[in-house]
Every structure is written in structure tokens, then in C-alpha cells.
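Working notes, structure below.
Note that one protein chain of the assembly has been removed; the remaining protein chains are unaltered in position.
Moving on, here comes subunit A:
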Amino acid sequence: MADGVVLLDTYFSMFGMRARLALAEKGIEYEYKEENLGDKSPILLEMNPVHKKIPVLIHNGKPVCESLIIVQYIDEVWKDNNSPSLLPSDPYQKAQARFWADFVDKKVYDAGRRLWTTKGDELETAKKDFIEALKLLEAELGKKPYFGGENFGFVDVALVTYSSWFYAYETCGNFSVAEHCPKLMEWVKRCMEKESVSKSLADPKKVYDFVLFLRKKHGLE
């Protein structure tokens, strides 16, 4: 194992998937620990006392928290690994990559969450917001194969993990991502052809079952 790397995570988390994906991209071996968020382990509470959330990367006993911070950490520590950097080296390109990854967290996450936790007018607004956010991302992708250009990069990592939740969002919201953002779905398919992506993302059907379970638990079904 590369200098003691442990990942505290849960199978369904699109944030956890980012860490798994970055580790896979760099070919880093690590110990995976599935957390039960209803009964958080002592190690999780010790390693992330502020937020008590996953993912947490533990490297040589020291914790790194917050998925995008973890991905940057992985990119910076294992930079000479025979795999291309996830972040560009040019400062302006790097700033753009950070901007769009931040956009994913600010806009896609919130709207996505509302897609499976609301109904009626609120659900319609969530759908509108979600599609609007994806359209902006699709425009940013443009004609490039990946957000990172020729190579799979930081924004690709940040966004592709959400695609495992698209089926759940579409079913709850009664819409199709492909219909509104065909180019983005092509990009998802292209990413899924990479082994690091297909092995790091949760199965969309399982995600949907999990969402149904959560909905019942919160009295939404």
C-alpha cells in the first residue's frame, strides 16, 4: 500500500466517488473503509471532528477532508506517477478548473438534492435549476473530449460522479438528462469507457434503490 493510504467513504456518495476516482487515476493502492452514516465509526469522528462527514483520506495517519481538497491533495502528492495531472499547470487554466468544480458543488448538488426531496412546484423549480446548471456545464465542455481538454481532468472528476445519480434524479423528477444535454451524456459515456471511472462510480440502479429507501425513511414516498 502506498505509504498507508486509507479512505473512509460510503458506496453511494458522489463526493466519496471523487476520491476513489482520483486514487484510481493515479493507480494508488489503499484500504477502503465503508462507513455506516447512521452509526459513525470512532475513526471517522476522530479524523473529521468538524464535519463528521465522508470522504476522509487518511495518509500516513493524517486526515484530509472535503472531496475536492482530497482530489487536489492526491494530484499534488502523487504528481510524478506516470499519470497526467488532474489540474492543468497553467495558472489561468487551473483557476478555470477550480471555478467549474466549485460551480458543480454550488449549483448541481443543491438542485440535485431538491429533485429527490421535494414535490410539486418545488420539484419543478429544482428540475429547472438542475437542467440550467447542466446546460452551462455542457457549454463549458464545448467540443472538447473532456473538461480537461485532451485529458481527463479535475472538472471531469468533480462532475462525472454525479452521473451515477442521474437515473435517480430523472426518475424522481420525470425528465431525461439526455434530452436536454445530449453532448453532456456523450461525455458521460466517454468517461465511463475509462476503467478508473467505471470501477469508481456506484451503479445507477443501486443508487435509485438507495434514494427510494431514503425517501421512504423521510416520509416522501
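By definition in this document, a contact is a pair of C-beta atoms (placed from the backbone, for glycine too) under 8 Å apart; a residue touches a chain by one contact, two chains touch by 3 or more; residues count from 1.
Everything below uses one rule, namely that contacts and distances are computed from a predicted model.
Trainee: If you look up the hidden chain in UniProt, what protein name do you find among "Monothiol glutaredoxin-S9-like", "Glutathione S-transferase", "Origin recognition complex subunit 5" or "Protein TIFY"?
Mentor: "Glutathione S-transferase"
Trainee: Have a look at A:Tyr73, A:Phe175 or A:Phe210 and name the one touching the chain we're not showing.
Mentor: Only one of A:Tyr73, A:Phe175 or A:Phe210 touches the chain omitted from view, namely A:Tyr73.
Trainee: I need the residue numbers on subunit A that touch the omitted chain, in ascending order.
Mentor: The list for subunit A reads 50, 59, 62, 64-66, 69-70, 72-73, 76-77, 91-92, 94-96, 98-99, 102-103, 136.
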